[in-house]
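The next block holds one structure in the form of structure tokens; read it before the comments.
Left out: one protein chain. Kept in place: all the others.
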Amino acid sequence: MNSFGRLFRISIFGESHGQTVGIIIDGCPAGIEIKPDDFTADIERRKSGAAGTTPRKEEDIPEIISGVFNDKSTGAPITILFRNNNTRSADYDAIRVTPRPGHADFVLHKKFDGFNDYRGGGHSSGRLTLCLVAAGVIAKKVLNGIDINASLIEAGGDTNIDAAIATAVEKQDSIGGIVECSIKGLPVGLGEPFFDSVESAIAHIAFSIPAIKGIEFGSGFAATKMTGSENNDAILDEKGTTKTNHAGGINGGITNGNPLVFRLAVKPASSTPQEQQTYNTQTQKVEAFTVKGRHDLCIALRVPVVAEAAAATALADLYLIHSK
Amino acid sequence: MNSFGRLFRISIFGESHGQTVGIIIDGCPAGIEIKPDDFTADIERRKSGAAGTTPRKEEDIPEIISGVFNDKSTGAPITILFRNNNTRSADYDAIRVTPRPGHADFVLHKKFDGFNDYRGGGHSSGRLTLCLVAAGVIAKKVLNGIDINASLIEAGGDTNIDAAIATAVEKQDSIGGIVECSIKGLPVGLGEPFFDSVESAIAHIAFSIPAIKGIEFGSGFAATKMTGSENNDAILDEKGTTKTNHAGGINGGITNGNPLVFRLAVKPASSTPQEQQTYNTQTQKVEAFTVKGRHDLCIALRVPVVAEAAAATALADLYLIHSK
Amino acid sequence: MNSFGRLFRISIFGESHGQTVGIIIDGCPAGIEIKPDDFTADIERRKSGAAGTTPRKEEDIPEIISGVFNDKSTGAPITILFRNNNTRSADYDAIRVTPRPGHADFVLHKKFDGFNDYRGGGHSSGRLTLCLVAAGVIAKKVLNGIDINASLIEAGGDTNIDAAIATAVEKQDSIGGIVECSIKGLPVGLGEPFFDSVESAIAHIAFSIPAIKGIEFGSGFAATKMTGSENNDAILDEKGTTKTNHAGGINGGITNGNPLVFRLAVKPASSTPQEQQTYNTQTQKVEAFTVKGRHDLCIALRVPVVAEAAAATALADLYLIHSK
Partner (left out) sequence: MNSFGRLFRISIFGESHGQTVGIIIDGCPAGIEIKPDDFTADIERRKSGAAGTTPRKEEDIPEIISGVFNDKSTGAPITILFRNNNTRSADYDAIRVTPRPGHADFVLHKKFDGFNDYRGGGHSSGRLTLCLVAAGVIAKKVLNGIDINASLIEAGGDTNIDAAIATAVEKQDSIGGIVECSIKGLPVGLGEPFFDSVESAIAHIAFSIPAIKGIEFGSGFAATKMTGSENNDAILDEKGTTKTNHAGGINGGITNGNPLVFRLAVKPASSTPQEQQTYNTQTQKVEAFTVKGRHDLCIALRVPVVAEAAAATALADLYLIHSK
């Protein structure tokens, strides 16, 4: 489904090579200041341009067409459009017969009986994350007073990111990475167990970001190697401040007032310049294959702002539910 | 919220030390054979009894009180109750003033203004996973023909599980572990991007299982250290069979027909026999503290069948949606 | 689906001739006093016993099995069971081949491929409204301070209800009626347009009550015969008090602070003692037919408390959403 959230609800639409991608944000409280400039910083962070990112350039100017009046949210749905200007659809003709390994070409063709817009991944393109970033800007405003910060802490297995990128460019092969996000200033009590734990909500939306294949909270997989007495966080005061933060700010699926910490595993982009093998449905043979289109060698570079946006969106929803 | 799913919808209720826990399964197709004996094997797998599990014993007999007629599902909601017989609530009086580290005592007290049923974790207890197991039994029937298998592949950092348990018993400290689940026989096309990817749906419900702090699909975090040409799975035939399965059976959030594989990080149980520190809200001091109650040294031993149930429940829902 | 509501969510289960009917109320705020006695008055109002109601007698004692601790809601799901003691299932064997006119026998058989529990209407029985009444008791507590009052204002076309019932008993034919519900003390602002107007929410749940075939708010169908200057309610003060209340307390789908007024059309019970005609699927002929089972001549007598419960449930949900 293309909607997420219960009270702070987002719906996205559009295709990589259509005329427009966009988002509706429904349930945003009235009276929040929203100006086009508010989106600039986060949109810039998501843009390509650094070594290791795609040469496709888009202006990515947000066009707010509903829900904002006199620079304030009205309580009605906020709709934001982004035009696609820089599309080269001819690059994608081949994928109808040679589905790209790692991509959704094969499954989308099967799922939608061949009617999907295959150009550039269509609706499943990473371009849609631009809409998430816009939602994140507003979600951060709803979560007034939090401090949220995500960054790429490892790329291609190397904590020296620059070196990792340089190697990827040299080898002309895509690489993955790990993004860590930390959120301070959240109130105690967000999360609606049994099924809508904070981890459930954040993981749900995080796994909608293309290329994410893992998520862990606090010590995560490392906690499996600790004992209970090592992993438990001693409570130090009436606010619930803990001595350590192995829990990543969450107990029983509910925020405990300590920093919420999670990490995302970003796989290497499937569109590597290296030659690969795939099945050609026309010749009915496995064939060598090189992807066309303009792609990122290290998409993980562009993920931190998207991870922030996803987490903020999930948390804004839980915040409104908890404040009821 | 205590419901999960869109067409195959489950709702759970009950508390660890109340009289009953239970589940409603709404949206199960009519005509599926359901007998009390069908639940026995999975319920036994979840039970304690092995070294490293709690001495609390429950009979866990499923009482089907609606939705089944002449041993077949009717299309109406299926309700299953499990009585709690073996409760020792007096063990829990202390936690009102000394919230247990790692547990939800502190956050539940704050979230529900002190009105929560604190005995044994109340509604947030691991006992509720018994209801998930019951849902899983029916979900597996809906997903007719799949082969689902989860097991504990590592405990306390050790792949020799018996040795890990022995050490935990000797040290009298709880340990965590990693559960791996593999599902064969799923059709191509399950998953409803953008937001309801297969990973989103499984992660959402998996993070409702107490003690889960991480999830990864296919190569997961290990994929972040690979290049695209290593991580991509070459497509070999028209069915989409891939040479490798780094993607864990999922592309673009949609099943690709290869085995779906995920792993869960299970933290060590917070209720370790070791002495810990916590804040006493009455004395207003940090104090030494030892948990009472009967607990598991390695709860991860009991997680595999719950992981299967969670995944099957999420997949049954996506299966019904996809088959529309 | 067997759930209703977004924040104040109810799920019902059970069959007329099963062992139990019941309800889960999820999302009820913590700290609300809930005792078994609180349900007595409304349950009594729904009971049969008056002239024109069924001789089937049930004790209808609510068994609260979760979500309440020390007589207060805990924030966890509240589950209430009602045992069925007084079932005479043999009465219903015939309906498998001779579907009763006006009843759901035919459509349920088709929809669920013959697997539905046909006894007494199964899950579609009016007995399920007992669960609604229980939800209503709690919803009224959530809507602290409102004054809600429904009554039967017309039966069989006659505003003298006693005379109408006497005629029905004499003619031995079932009759319908009109139930009017008025709710005072609601705050301004409940209702979430575009799609979740107050009218939408109340109508949605009202049409789940068996036998309801119409609903109108304020002047309703009579407004179609007025002019705008007659039908408009002049606003008299800053609180929004209006001179008339043709709008029934709702403008633009949102409560305006004046009494919310709606009326329900209750059809005559399909189970009339009179001989009817139906198609016998065994003989493949249209045959004369007399219903068995114990039934109400004027079910509308029992609807007012159900109407209150339905409206209160819908409004409690909108109230929690609005208060976010």
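Chains here go by letter, A, B and C, matching the order in which they are written, and residues are numbered from 1 within each.
What we mean here is this: a contact is a pair of C-beta atoms (placed from the backbone, for glycine too) under 8 Å apart; a residue touches a chain by one contact, two chains touch by 3 or more.
Quick caveat, the model's predicted, so the values are computed rather than measured.
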Sole residue of A:116, A:197 or A:242 that reaches the chain not shown, by the stated touch rule: A:116
Per the touch definition above, residue among A:18, A:191 or A:304 touching the missing chain: A:18
Absent-chain contact - pick from A:40, A:66 or A:241: A:66
Residue numbers in chain B that touch the chain omitted from display: 6-7, 29, 320-321, 323-324
Residues of chain C in contact with the chain not shown: 1-4, 6, 12, 99, 101-104, 106-108, 110-111, 121, 123-124, 128, 154-157, 168, 171, 173-178, 188-189, 191-197, 199-201, 203-208, 210, 212-221, 223-238, 240, 242-243, 246-248, 251-256, 265-272, 274-279, 281, 284, 286, 300, 322
Chain A residues that touch the omitted chain in the full complex: 1-3, 9, 11-15, 18-22, 24, 26-27, 30-31, 65-67, 69, 72-79, 111-113, 115-117, 122-123
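As a convention for this text, only the chains that are shown with their structure count from here on.
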Taking each chain's C-alpha mean as its centre, the one farthest from chain B: C
Where chain A and chain C are represented by their mean Cα positions, the distance between them in whole Å: 44
Residue numbers of chain A (touch at least two other chains): 6
